[in-house]
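Only one protein chain is missing; all other protein chains are in place.
Note that the chains are named A and B in the order they appear, and that numbering of residues resets to 1 at the start of each chain.
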Amino acid sequence: MSIVTRKIQATMLSLAIASALLLSACSSAPAAVEPTKAPEVAAEATAVPEPTAAPEAPTAEPTKAPEATATTEPTKAPEATATTEPTKAPEATATMAATVAVATKAATKVSAAAPTATEAAAVVADWAPRQLTATLSGSGASFPNPLYQVWISVYKNVVPGVQLSYSSVGSGQGKKDFIAYLTDFGGTDSAISSGDVATQAPDAMHLPMVMGGVMPMVNISGIKTSLKFTPETIAGIYLGAITKWNDPRIIKDNEGVALPDLTITPVYRSDSSGTTSIFTDYLTKVSEDWKSKVGSGSAVSFPAGIGASGNAGVAATVLNTNGAVGYVEVGYALAAGFPLPYVKNAAGNFVKPETANVSAAANGLNISSDPKKLAMSITNSATADAYPIAAFTYVLVRQTTYKDAIKAQALSDYLYWGLTTGQGATVRLGYAPLPEPMRKASMTALKTMVVDGKSVIDAPVK
Amino acid sequence: MRISIRTADSDVEGHMAQRTTPPEWSTGKSPLRHGDVPFRAGTIMLASAVVLLVFAIAWMLYTSSQEARTAFGWDLLFGSAWNPVQTELNPISFGGWPAVRGTLLSACIALIIAAPLAIGIGIYLAELCPISLRTPLSFLVELLAAVPSVIYGVWGVFVFIPFFNTAFATPVSESIGTFLPWFAGPIATGRGLLVTGVILALMILPTIASLTRDVLRLVPNTQREAMLAIGATRWETIWLAVIPYSRAGIIGAIMLGLGRALGETMAATMLVGNTQRISGSLFAPATTAASLVANELTNSVSSLHESALIAVAFALFGITLFLNFGARLLIWYVERNTRGGRS
Partner (left out) sequence: MRTFNYRRRKLTDQVMRGLSALATGCAIIPLIAIIGYVLTIGAGAMSWSFFSDVYQPPSSAPEPTADKPAPAYDPNDPFADISVAPIDAAGNVDPTVSVYNAAPRGGVLHGILGTLTIAGIGLLFALPIGIFAGIYLSEFRNERYATIVRFCCDVLSGSPSIVAGVTIYVLVVLQAKQFSAVAGSMALAILMIPIVTRTTEEMLKLVPETMREAARGLGAPVWYSTLTVVLPAALPGIVTGVMLAFARGAGETAPLILTVLGSNVISMDIFKPMAALPLLTYRYTESPYPGENTQAWGAAFVLMMLVLLMNILVRVATRKAGGNSR
């Protein structure tokens, strides 16, 4: 009898183990399946840029762009070519402009404003970063993280001795680590509060590095077109007032799109974040309801939705959730092959977060001459073709309190490089280059950095 | 030749057999003879480092959480609003109830699933398993107890959640969920307390199972033999003689498992959804105390925020300390009362 039971037990167990092994053997299948899913999604992206943009956003491109060009181009571009080596420079500018143009085409349309800035930025031939040896660590915003990682990986070729590392942990921690002297530099999309600046970081400088747009990234299976959002629908979704994709308020702006009866899952940042700060700053400006119920800040308590950590976490959550919407930096959605949405701006136009439109948000900025006061909000810009949820992202550096001169020199070289050559990478990754005046202001501020009273960088502001 | 030996508790004096050349250290003149006092002092000192560490942790958690504790008191654990940033409508407040609730619920789910299974495994491994299977199975269970929690998280995110969503969460929320709010939909990301609980169950299973097995093995064979001798079946022997004998130990094992489930950080952070809002449904995203601390401590926005998070960690430490104390007491009780079990 006991032999029988033992046999039963043995068979049960071996069955269990066999099935487990089978299961694990099958597991290689999902791995193989995953990549095949991708082309489909990527193909969706193709539909986005060209055809739909033209009829639906007529107001966006033509009106403002030339003006932007006018302000920057004539003064800057010739000067850049003039100072550089005669044979090489024009060629360089030409190739740069070409690649930028192509890259912008990848993202969407080209406006004159974007290439002008990069063109000028790309070439500063009478300056080269010093070959120093230093280790620099920074932490902060995930918003510019893809760009910073690219900069770092390319900068390794320029100055091999400088070891840079940037951890994408969110603006909140970036600011906190920087204030607490845990890192050499910080990354943030929202300024350190004036109270903290006064008490804890009196010499902190916010150097604008690049511009970017925050967009609602939408995952509804079967819908590959760009959706249109108004401030009211975005606020409604995140307030929990609009809970279905086929809500009449959303349908009203998206006629012709077969929106399903699907629950909306808003995704927000669970960490203290500059992206949240930009997004809520915008919503506070456009929605009274939002202003009174939630407010703005880097870690507000959202009335609806689920949290995810970092821009990457939000993008990943949206990617894996049917019916989800999350606010992310444009590059994260582009990289995942998601369509760019339209958002209604202050002028009443539906605008996509394309490079030109993001750049347009910085038009007519009144830049302070105080190097410590470069941080400013540009959400809900009044410019006709401006994308409304746009922002500068900043690197935090210390004006006077670096102890190690070599370190400060290496850091300032890197940042200067980012403000010049580095701007060429922006468009390719879904960001917008800094507008010329702001870029110069940032460089001027960078040049005020001193160690023991001695300036650490001597480079032309151009 | 007369020598005296110092041992820990008494001086032992004895005679050594005649040797032509006694070892140097036994002559009574070698400096080696005086090593015992410093040796004991040294071991005590390093052992005290362990004690000191515990007190340092407790002291640090206590003092660093002072600011928040004086400001909010018990609201830190039972208040329901967690607003680190001042806004017009929401004043700053740190109410950890969503996290505490999430921790308790997910640990309870884990325990409900894991405890019976783990005890079954323990019984099987200690009493029923064919000898040839015992060693590999025990090894497997111990191996699984050593798998890092982040791996459970990876598996949970990529494999288990999609499977769980289609196979369980969606049908359940559409049927039972329509009248029972605990299982109400919608299933959005699939991250939530139930998924976390299930994965935590998998994590604590090996822990409880191997401890149960150890405790059962401590039961003296005489207990089994006596039972079998009066004609009991194997199961009766286990149920009536072995388990009652080691009941305290099994409860101790479960408490240790509970402790692990309560304090687990990574798997919970990756699976729970990290949402500071209380939802009636177990499918809805939530948060746990450990993942709250892991997510927010490094990017806390004010010293009060930091202090509140440390207070949450303090509570976690207190609970696990209490559980451990209880569990060890029970296991120690079993060990003291069962000498001569089978190995």
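Rule of thumb we're sticking to: a contact is a pair of C-beta atoms (placed from the backbone, for glycine too) under 8 Å apart; a residue touches a chain by one contact, two chains touch by 3 or more.
What you see is a predicted model, and the numbers here were worked out from it, not measured in a lab.
One of B:Leu128, B:Leu180, B:Ile251 or B:Leu304 touches the chain omitted from the figure, and that residue is B:Leu128.
Within the complete assembly, B:Ala146 is the residue of B:Ile131, B:Ala146 or B:Ala229 that touches the hidden chain. Shown as candidates are B:Gly42, B:Gly73 or B:Pro162; the residue that touches the absent chain is B:Gly42.
Summary of contacts with the chain left out: across B:Gly120, B:Pro171, B:Pro244 or B:Gly280, the touching residue is B:Gly120.
In the complete complex, the residue from A:Thr135, A:Thr199, A:Ser368 or A:Ser455 that touches the missing chain is A:Thr135.
Hidden from this view is one chain, which touches subunit A at 1, 5, 8-9, 12-13, 15-17, 19-21, 23-25, 27-28, 30-31, 34-35, 38-39, 41-43, 45-46, 88, 91-92, 95-96, 98-99, 102-103, 105-107, 135, 137, 139, 146, 149-150, 152-154, 157-158, 163-167, 169, 177, 180-183, 308-310, 312-313, 315-316, 319, 331-332, 334-337, 421, 424-425, 428-430.
Taking the whole complex into account, subunit B touches the unshown chain at residues 3, 5-9, 12, 14, 16, 22-23, 25-26, 32-33, 35-36, 38-40, 42-51, 53-54, 56-57, 60-61, 64, 116-121, 123-125, 128-129, 137, 139-140, 142-144, 146-155, 157-159, 202, 205-206, 209, 233-236, 238-239, 256, 259-260, 262-266, 269-270, 290, 293-294, 297-298, 309-310, 313, 316-317, 320-321, 323-325, 327-328, 343.
Everything below uses one rule, namely that only the chains that are shown with their structure count from here on.
Annotation: 41 Å between the Cα-based centres of subunit A and subunit B. Listed in rising order, the residues of subunit B touching subunit A in the complex are 81-90, 124, 128-130, 133, 159, 185-186, 188-191, 234, 273-276, 285, 287, 295-296, 298-301. The touching residues of subunit A, when paired with subunit B in their complex, are 2, 6, 9-10, 13, 27, 30, 169-170, 172-173, 176-177, 263, 265, 267, 270-272, 291-301, 305-309, 317, 320-321, 323-324.
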